[in-house]
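The complex is shown incomplete by one protein chain, all other protein chains being positioned as in the whole.
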Amino acid sequence: MADLLLPDHVYLERFEDVPVTAGLASQTIGLSKPVVSPQFNTRHLGETLICLARAMGGSLAASFPWADYETCLRETLAEKWDVLMKDGVWTAEQMTTAGSSFRAPALEAATIGVEGEASAFPLLLIPYDSLRISSGYIGDAPFMIKTVADTVIKGKDGFVDINPQTAAEIGLGEGSLALLTTPCGEASVRVHLDEGIMPGVIAMAKGLGHTAYDGYLADKGVNINELIGPVEDPSSGHDAAWGIRAKLAKA
Amino acid sequence: MFPFSFEWIWDAGHMVFHGGLWYALNIIGIGITYCIIKAAVDTIKGKGSHDHH
Amino acid sequence: MDSALIPKGVKRCPLWQFLLGLGIVGVVLAWGVYAMLLCWFKGLNQTNMNDYYGFALWIWADLAVIAVGGGAFFSGLLKYIIGKDELKYIINYAVLIGFICYSSALLILAIDIGQPLRGWFIFWHANVHSMLTEVAFCLSCYFSVLTIEYIPLILENRQIDRVPFFHNLSHNMHETMAVFAATGAFLSFFHQGSLGGVAGVLFGRPFSFREGLLIWPWTFFLFTWSAAAYGPCFTLLITWITEKVTRKKLVKDNVVELLAKISGWMIFTYTIAKIFDTTRWANITAPGLGQTLADFYTGTAMYGYWILFAEIVLGGLVPAIILISAPLRKNPVWRVTAIILAVMGVSLNRWVMVLQVMAVPVMPFDKWALYYPSWQEVATTILPVAYGIILIMISYRYLPIFPQEAELNPIDDEPAVVAEINTPADLEPAQA
Partner (left out) sequence: MKHEQQHNPPMKYGMAIDLDKCTGCGACMVACMSENNVPFKTDESNKLDSITWIRVYKLTNGKSFPDTDICYLPRPCQHCEGHGGHSPCVSVCPATATDYSHETGIVSQIYTRCFGCRYCMAACPYHARYFNWWDPVWPDGMEKYLSPNVSPRMRGVVEKCSFCFHRYQQAKNKAYLNGERRVPEAAYQTACTQACPAGAIVFGDLNNPEHKVHQIVQPDPHNGNRSKNPRAFRLLERLGTNTKVYYLSSREWVRRAGDNYLAHETTGHVSKPHH
């Protein structure tokens, strides 16, 4: 769809400020520094923009006065730069918040159920994040996928975790093949018995079922996004439910 | 196997083990050499032709 | 065509029949050789072994053929050292079977190691504290002894024997055979024992670990003992099969019964020792390491208590009692049944001491691991069987393996050797 592709350096080849967007008590910025020279014919996105602005001239060029992206970072980060270069991370000493109380009218709204009829789909399928599986748009690198347990992927098969009691009711044993059906789709999976999961709930790792790249990543497990759909929170418009109702049957 | 290999140590284990090994190897070697030499000598002496059988 | 090579006074099948048989077994041999080459050129990924099963079918086959090949050293010991002279009528065959077993074992070991071209490191950089080093040395030395014992047999071929030097060499080797037999027994004692020691010294594996005497775990002595006990049974089994295939009686009953009786008593005493060992291990050794018999025998259906029963009772006590009892021993059906049970029993023992050792989990959170061999492993394990059959066929046809054959199978028109070739149809077809 794009007419022009401008390949960027990877994170190991470039300077980049990495602000932590959520989850910490005070503002934190990290700095990624190049540790290897660029391996391919690529260019830093920041420098591409600077070059473009310079070529366009006028006020646009004036807004991007830096010689390169490193200069841009150093000047815009100002006093934080030295700390970042030294420690790799900068943390704000104090931070003021907008208020100390939290109010959300949506909390009083009616509970939003997950998609699917309980009668047709007796189980609840929950996607989970695994520390060993990257669920972003870049998948696991070969070493990471190697650390994934054989109870999560085995060959090309993906697993769902299920309580042994629930599995016994369906007649499934450890490693059995099963057909997983949700209102959004179906997939062939294997089951892994896990005492730790609540009866009636099944869980599947996010970040699998890639079709892209090579044999180290592609075609391993099931892409759970193809089995779940969004349920909208009427007050915020955000996705309100992670899970979906599901059915498991012996394959 | 030989004292010039760097893992060789002059301890009881090596002496017992290799003592037994070289003892057996020598018996086998000397035995078979004796048989061959004696067979050669016998042949020269004219033994073993079908008349003697 | 090849009648000039066939020993005097015995009758052999026509050459075409012999070559046909050779060809059929040869196909199996070629299949095994192909699998062997695959393993050598592509590596051990051709097998179904894995990091839990570093030792698998091949090591079992190795231990089993060496155990049953023990017939050679024990018969030699009985004949040359103890003086059971009747055994001279079966000793040739025992030597041949032993030679086949040991050469097979060496071949399998050469396929089994990950870097075959470095196999000589086991000798060159020998760690004298390793049981496997002792096995490698004694195995190779003993194989040379077996070769020395087999050579005079080859030299007794009618045509070779005509050469005076070979005749003398054969004669001299026979004369000094007691020395070689004694050396062979000494070497066998150690490598059979060391094979038992291989599993017995694994103090990280409570299933196989045994206490013992000085540096030797009890399995060291049990393996030597069982090889001496069960080896002759295998000699008798192969003799019996050969008699069935050739449709001739080759060894007199008194010889067979003597060896069977000795074997029976040896199996009996071995089984008693094995029971003591198992009892001590189950009640003292294993619990001392935190594991119980149930941990070893209830994890998977494959390795249930049945295996203990099959090994000790069916493969131990039952054949021992049959072979000890004179009336049962003299009955061919009972005797052969006992012999088959015994060979299965000792093979099962070797299986348990190799494969079950690998299967039993030791870390409490580990799992049982089961394994099945790939076709390449099966083919390379059958390869020595085919090789053995071929060697037996050739040896039986051209060498005087069975001294009693001519007496037991008189040929009516013996002087007319030529007649044998011209009129094979009306003679009993003998297949070797």
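Order of writing sets the chain letters: A, B and C. Residues in each chain are counted from 1.
Quick note on the criterion: contacts are C-beta pairs under 8 Å (C-beta built on N, C-alpha and C of every residue); 3 or more make two chains touch, one makes a residue touch a chain.
Quantities reported herein were computed from a predicted structural model and do not represent experimental measurements.
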{"item": "Chains still shown that are in contact with the chain withheld from the display", "value": "A, C"}
{"item": "Selected residue (touches chain absent from view) among A:Leu73, A:Ile153, A:Ala187 or A:Leu227", "value": "A:Ile153"}
{"item": "Hidden partner chain, touching residue among A:Leu60, A:Leu179 or A:Met198", "value": "A:Met198"}
{"item": "Hidden partner chain, touching residue among C:Cys13, C:Ala136, C:Leu222 or C:Met393", "value": "C:Ala136"}
{"item": "Interface with the unshown chain - residue positions in subunit C", "value": "43-45, 49-55, 112-116, 118-119, 121-122, 124-127, 129-133, 136, 198, 201-206, 211, 284-285, 287-292, 295, 357-358, 362-366, 369"}
{"item": "Positions on subunit A where the hidden chain makes contact", "value": "39, 131-132, 142-150, 153-155, 163-165, 195-199, 214-216, 220"}
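Note that in this section only the chains that are shown with their structure count from here on.
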{"item": "Chain contact topology (line, ring, star, complete or other)", "value": "other"}
{"item": "Distance from the mean Cα position of subunit B to that of subunit A, given in whole angstrom", "value": "74"}
{"item": "Euclidean distance of C-alpha centroids - subunit A vs subunit C, Å", "value": "62"}
{"item": "Rounded Å distance, subunit B centre to subunit C centre (Cα mean)", "value": "26"}
{"item": "Residue list for subunit B, restricted to those that touch at least two other chains", "value": "none"}
{"item": "For subunit C, residues contacting two or more additional chains", "value": "none"}
{"item": "Subunit C to subunit B touching residues, read off their complex", "value": "123-129, 133-134, 137-138, 141, 144-145, 148, 162, 164-169, 171-173, 176, 179-180, 183, 186-187, 190"}
{"item": "Contacting residues of subunit B [partner subunit C, same complex]", "value": "1, 5, 7, 13-14, 17-18, 20-21, 24-25, 27-28, 31-32, 34-36, 38-40, 42-43, 46-50, 53"}
